[in-house]
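What follows is a structure written as structure tokens; I'll ask about it next.
Note that one protein chain of the assembly has been removed; the remaining protein chains are unaltered in position.
For subunit A:
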Amino acid sequence: MTTFASDPVARDTFRSRLRDRAWQIAAAATHPRDPADYLDMFRPLRAGADLRARVVEVRPETCDAVTVVLRPGQAWRGHQPGQYVRIGLDVDGVRLWRSYSLTSAPGDGLITITAKAVPDGVVSAHLAQELQPGQLVHLDQAVGDFVLPDPAPRKILFITGGSGITPVMGMLRAGLGRFEDAVLVHSEARADDVIFGDELRDYAAAGHLRLVEQHTDTHGRLDVAALADVVPDLAERETWACGPAGLLDAIEEQWASLTEIGELHTERFRTALAEPGEGGSVTFSATGTTVELDGTTPILDAGEQNGVLMPSGCRMGICFSCVLPLRSGAVRDLRSGEVTTAAPGDGVLIQTCISAAAGACDIDC
């Protein structure tokens, strides 16, 4: 025992071995269930459990945006401002996963996400109307590289549109002191619709940043080519942009055409798509499910709709969590239109979230 008392490493190893042994016995006692299945009934947020969060509050932000305050379980590893998180919600009995930017500063044990209603969006409607404090939601660790370096550049430009403000809000809330000279150009239909409008205007009034609001209902769309009119020192600024695809496309085009310009970082909520092609019948061989697909439906969505347990992630072709082997057949990349084919037995790995059927194909899931 003296060795234990004097040697913390040996003591920790002993403890972790003891814990492993106890878990093995518990697993033998609950076979074929995992002991976690029983523990989850009583302590779903404990360390070592699958990551979940308890809803603390759901509050309206604007007439079509809500903020959800969550207390993640002990397995939560924290986040960097600007990152997003995948949240799994049981919407009318069906587990649906969506990604949301974190709008809270890291640190106090609570996280917030803010979601704007999407037309026909069952998940955003669920967040606004069904979700109640006390309920549990499923969670993944925070991801994303739309973050600021440390220290932040001296001159920063944020360009955001609509709910594109959300990752930037996370950055701002994480500490305004970091910004020596920040400009935020934000585009939204009307002043009342600006998510976090009051808070942003307060920041501006207090001199933490310069806020330029573009209300598109009255003043038309933000003219990216004329940005230098509102931000004269544009060329000296490093830019973080997030918003609708049209806005980001215009920004990327503009930046590409300029030679004297600072670095550009963009965050897209949806992916840009190529012209669709023909569909085909897709077989998920492990489950034996076959579905007829058009050339526009992602294989991931089709599998999920038919009860196949598909791995998924960002749903926009970035994270590669949804990759599955294509045993045979052809799929088309929805972004580029590029066709990938596999001969029987091949097992070409494809991203199911941005792949559509391009003829009959066989997916190993």
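Keep in mind that, in the parts below, contacts are C-beta pairs under 8 Å (C-beta built on N, C-alpha and C of every residue); 3 or more make two chains touch, one makes a residue touch a chain; residues count from 1.
Everything below uses one rule, namely that contacts and distances are computed from a predicted model.
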item: Hidden subunit of the complex - UniProt protein name among "Acyl-CoA desaturase", "Branched-chain amino acid ABC transporter permease", "Phenylacetate-CoA oxygenase subunit PaaJ" or "Spermidine/putrescine import ATP-binding protein PotA"; value: "Acyl-CoA desaturase"
item: Residue of A:A10, A:A29 or A:A235 in touch with the missing chain, whole complex considered; value: A:A29
item: From A:V94, A:A274 or A:V339, residue that would touch the chain that is not displayed; value: A:V94
item: Interface residues of subunit A (partner: the chain not displayed); value: 25, 28-33, 37-38, 41, 90, 92-96, 286-287, 304, 307-309
